[in-house]
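Left out: one protein chain. Kept in place: all the others.
Let's turn to chain A:
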Amino acid sequence: MTIASKSTWADRINGFVRKVPTWPLYILYLLPVPWLLYLAQTGGLGREPIKALEHELGEIALQLLIFGLCITPLRRYLGINLLKFRRMFGLLAFTYVTLHLLVWLVLDVGILSQIWADILKRPYITIGMVSFILLVPLALTSNSWSVRKLGPSWRRLHQLAYVAAILGAVHYVMLSKVWAVEPLAYLAVVLGLLALRLPKRRQKQTA
């Protein structure tokens, strides 16, 4: 009974998702960029808009990585198929990570020698940079041509997203002066979503 009602409920969502085009969602999800820049210029981000902008962009990036990680568990456990949005979430996450990095490079630090010193000497910045670098090949291969060309190794390559998400969340946890709730919650969600993948995969291997 419950299974039947669940499947019709999931089917209805899947039917709706099939009709939704992805391109307006790209535009919708990029709207926060001009909005945040406007707020930063007009005092809406507080008295220190640079750090605020940097943090907002970083947080959105982490959220988008998490949305990407939700796709597989949603399909596996609830039968909801949002696969068509996964590339979009990945590319948007990469866009926001890049903007986050640019704000840090140009507006926040802006001094080349200090940027290098920070990347090499500050573990949370090193971790953040590694996370960004891991996402570069993923963004470059997030197109149908690469999927065809790389075949099975495309899947393996894109499992780097797991590592990038963990590092991104750790980066957030480490920059806090105390054990703050929000960054720890992000890390817990990332680890939880990855944990959801583990048992099924082991079953597959033994089967």
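FYI, contacts are C-beta pairs under 8 Å (C-beta built on N, C-alpha and C of every residue); 3 or more make two chains touch, one makes a residue touch a chain; residues count from 1.
In the analysis below, contacts and distances are computed from a predicted model.
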Which choice in "L-lactate dehydrogenase complex protein LldG", "Protein-methionine-sulfoxide reductase catalytic subunit MsrP", "Ion-translocating oxidoreductase complex subunit C" or "Cobalt ECF transporter T component CbiQ" gives the name that UniProt lists for the one chain left out? "Protein-methionine-sulfoxide reductase catalytic subunit MsrP"
Cross-chain touch to the chain not pictured, restricted to A:Ala10, A:Val33, A:Cys70 or A:Met174, is A:Met174
Out of A:Ile50, A:Val130 or A:Val173, which is the one that touches the chain we can't see? A:Ile50
In the complete assembly, which of A:Leu83, A:Ile111 or A:Leu191 touches the absent chain? A:Ile111
In the complete complex, the non-displayed chain touches which residues of chain A? 40-41, 46-51, 53, 107, 109-111, 114, 117-118, 121-124, 174-180
